[in-house]
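The complex appears here without one of its protein chains, the remainder shown in place.
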Amino acid sequence: MSSDNLEALPKGMSLFQKALSRFFKNKMAVASLFVVIFYGIVALLAPWLPIHGFEEQVLDHQNLPPSLTKNGGELLVERLRFELEDRAGRENRSLTQQENEQLEKFEAQIRSDPKHARRYLLGTDYLGRDMLSRVIYGGQISMVLGLIGALTSILIGLIVGGISGYFGGRIDSFLMRFVDILYSLPYMLLVIIFMAVFGKNIFNLVFALAGVSWLTEARLVRGMVLSLKNSEFIQAARVIGASTPRILVRHLFPNVMNVVIVFTTLRIPSFILMEAFLSFLGLGVSAPMASWGSLVEDAVGSMTIYPWRLIFPALAMVIFLFCMNFLGEGLREAYDPHSEKIL
Amino acid sequence: MMTDEIILEVKNLSTYFHTEQGQVKAVDHVSFVLRDGETLGIVGESGSGKTVLNLSILRLLPSSVTVHAGGQILYRGRDMMSLNESELQQIRGNKISMIFQDPMTSLNPYMKVCDQLMETLILHQGLDKKTAKEKSVELIKHVGIPDPKIRAEQYPHQFSGGMRQRVMIAMALSCKPDILIADEPTTALDVTIQAQILDLIRELTREMKTSVILITHDLGVVAGICDTVAVMYAGRIVEYGTVDEIFSNPRHPYTQGLIQSVPRLDGSSDHELFSIPGSPPSLVNLPAGCHFQPRCSKAMPICAEKYPPEIVNGNHRCCCWLWHRGEDRG
Partner (left out) sequence: MIHYVLRRLFGIIPTLIIIITLSFFIIRLAPGSPFSSERNLPPAVIANLEKKIHLDEPLILQYLRYLGDVLRGDLGYSTKHTDFTINEFIVRSLPVSLTLGVAALTLALVTGVTFGVMAALRRNTLLDHGLMALSILGISVPMFVIGPLLQLFFSVYLGWLPTAGWISSRSGGLTLILPILTLSVTDFAYIARLTRTSVLEILRSDFIRTARAKGLPERDIIFKHTLRGALLPVLSFLGPAFANIVTGSVVVESIFDIPGMGRFFVNSALNRDYFMIMATVIVYAVILLVANLVVDIIYAIMDPRVVYE
């Protein structure tokens, strides 16, 4: 019996192709894919985009509202004019000669300084930093952290789950008991404690997040390994005489990878959320770096006066997460239209 | 036992599905009658359309994918196809009942057995809870389950496969229906239990004078308890007649093949087992002409061109060009 007969057994690749064709029929999911790709491209090309630096502070330009047409200087002039007219209005008079002169002098000052020609599409924050670039660079950080976190925890989960499922027996029972105990812990609390006491830097962040969230992945992988281990086509392969590595590579691996792809897509939003959560508590990325979560945290205190500082990062984050989730759902349905297990 | 009164008449029934690959003609121009007290066996391989046929009778197919493409189902003269949902609900479980193949999954695992039995009694016979409970215990006893009172309070997972099927039978016969449709009732059971269940069905239906439509792929079952047989292939009935006739004088090559395929205990041990070559056609891409022609050892040129007409010979009907020409020759 030649080992070519293995070709007749279900292969991971054909499953992938079928899923792909089903996926593309789902319009919303495809739309979400494009949005996500768009975000990715913007994040990648950020250093070359015609936007201001995200760290540049122009203290004169603090808390400017977003504007498509007016530049920084014009907004400052407007603000001064508004203040003066407001005071005059309350005192029931029009502007005095002195005030008008003040305005003109200010305008001249503005025109002479080139930095006031800067435009801020999404406004500025409390240090005069451009919100558009903050949101873009913040997105970069959020997305990268989300990806790294998801990949790390999946890696850990793959290893632990794989070992547990493949070897079974006492190793399996021990590892699963361990997972069960950890599952019932309020782990975000421990992460909060961890970040608070060990200081906030990227390594701690990824370590803490990935370190506590590999549990679901491990369970999932173990379940898959167990069912595949006993499934009929593996046994059939054995009967034909395929060797263990061949079985693993040709059959176990592609099937597991298919599920892992879907799962990763769904996990990235969770990680971004967790990181944003920590940043909101002041325990995530530290200045001058920003993530969407830290931008929201900056903005909450003064959201009634400067709502754009909250709205734009929040909107950017929510849209991204929504599309990632939709994408993940679309992938999951594409692979198995009837199974919608909440993982 | 079997009267001449026709209680169910299926006339030219066609049921098609819409799938991604195209239109599936699961049931195509099927006609038969069922008399009061008769046990009709419908035989065919998987994919022959026999299950779809039965679900069509009670209109249990989801309307989103199924299309009733033609024909009538006359139960005591009323066309089932024209009834609305509430009229159908009065017939289901009451006048026409159905039992399914897999007793493991056909009972609600979260409800006690007596509750599931009581439902039809309360709904269709208007019994109050107490009487229904007593009746359900009686029914459990009647189908041969010991300790009925204790068993009634148990859940399906506490029963064995055979006992669960007995419960299904009790449920189906609880309102003394005119017709019992049994869709492969023994296929999922152990061989030793199969005979018991079949005996039970035969005994009870005879007692209550219930007509039975028994779907199976097992000719032995048919020989055991059926009066008449309809052989289905690829959505059509290819041969129909009394059990005696069909077994002693099978006309359609497919029927002949089926009978030949049954391993015989008295055959010599080095005699190769017979199987009909090839496999059933995809119902999306049916061959032109006779559906069985690609696998038929007696095929003639005309078989690939036109679907054979039905040849009637008393109670024996058959769709095969072989017999048409035979008739021609006088």
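Chains here go by letter, A and B, matching the order in which they are written, and residues are numbered from 1 within each.
Going forward, a residue touches a chain if its C-beta (ideal position, glycine included) is under 8 Å from a C-beta of that chain, and two chains touch if they have at least 3 such contacts.
Note that the structure is predicted; figures quoted are calculated from it, not measured.
Among A:51, A:121, A:273 or A:289, only A:273 touches the chain left out of the display. For the chain missing from the display, the contacting residue among B:9, B:45 or B:102 is B:102, taking the whole complex into account. Looking at A:80, A:190 or A:226, the residue that reaches the missing chain in the full complex is A:190. Not every partner is drawn; the one left out touches subunit A at residues 181, 184-186, 188-190, 192-194, 196-198, 269, 273, 276-277, 280-283, 293, 296-297, 300, 303-304, 307, 310, 314, 317-318, 321-322, 324-326, 329, 338, 340-342. Remark: the residues of subunit B touching the chain excluded from display are 58, 60, 85-86, 88-94, 97-98, 100, 102, 105-111, 119-120, 123-124, 155, 157, 168, 171.
Just so we're on the same page, only the chains that are shown with their structure count from here on.
Separating the centre of subunit A from that of subunit B, both taken as means of CA atoms, is a distance of 56 Å.
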